[in-house]
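Okay, structure first, notes after.
Left out: one protein chain. Kept in place: all the others.
Showing chain A:
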Amino acid sequence: MSIYQEIILEHYKNPRNFGTLKSPSKKTSVSNPSCGDKIGMDVVFTGKKLMEIKFSGQGCAISRAAASLLTEYCKGKTNEELQKLDKEFMIKLLGIELGPNRIKCALLPLEALHKLL
C-alpha cells in the first residue's frame, strides 16, 4: 500500500493550522538534520487547555501531514491529555504503515508538541 493516501495528500497540500501565532504563550522548533526538515510550533494555552496552535517550516509530505493532523487534534485538549500522545497514536492518526526511516518524519511534530507541554 502506498503511504501517499488521500488523507495524507490532502493535509500535505492544504495543511491546517499552518503559519505562526501573533502572541503565543510558548513556541519552539525542532529539526531533523539528516533530511533538513524543520518544524516551528506556536501555542496558546488558557489555563490547562491548549486553545490555539500553529506550525511552520519545511518538511516532507509525511511530516507536514502529520503536523496538520496533529494540530487539528490538539485544539481544546488539556496539557495532561497531550502528554499521553505517543508513537502509536501518531501511526493511528496517519493511518499508514511507515518504515523505520520514515517514522522519524511522522514523529517530528509530536516532538515539537512535547517540548511545549
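The working rule: contacts are C-beta pairs under 8 Å (C-beta built on N, C-alpha and C of every residue); 3 or more make two chains touch, one makes a residue touch a chain; residues count from 1.
By our rule, contacts and distances are computed from a predicted model.
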### Name of the absent chain as recorded in UniProt (options "Thiazole synthase", "Succinate dehydrogenase hydrophobic membrane anchor subunit", "cysteine desulfurase" or "ATP-binding protein")
"cysteine desulfurase"
### Query
Among A:L21, A:V44 or A:C60, which residue is in contact with the omitted chain in the full complex?
A:C60
### Footprint left on chain A by the chain that the document does not show
2-4, 9, 12, 33-37, 58-62, 102, 105
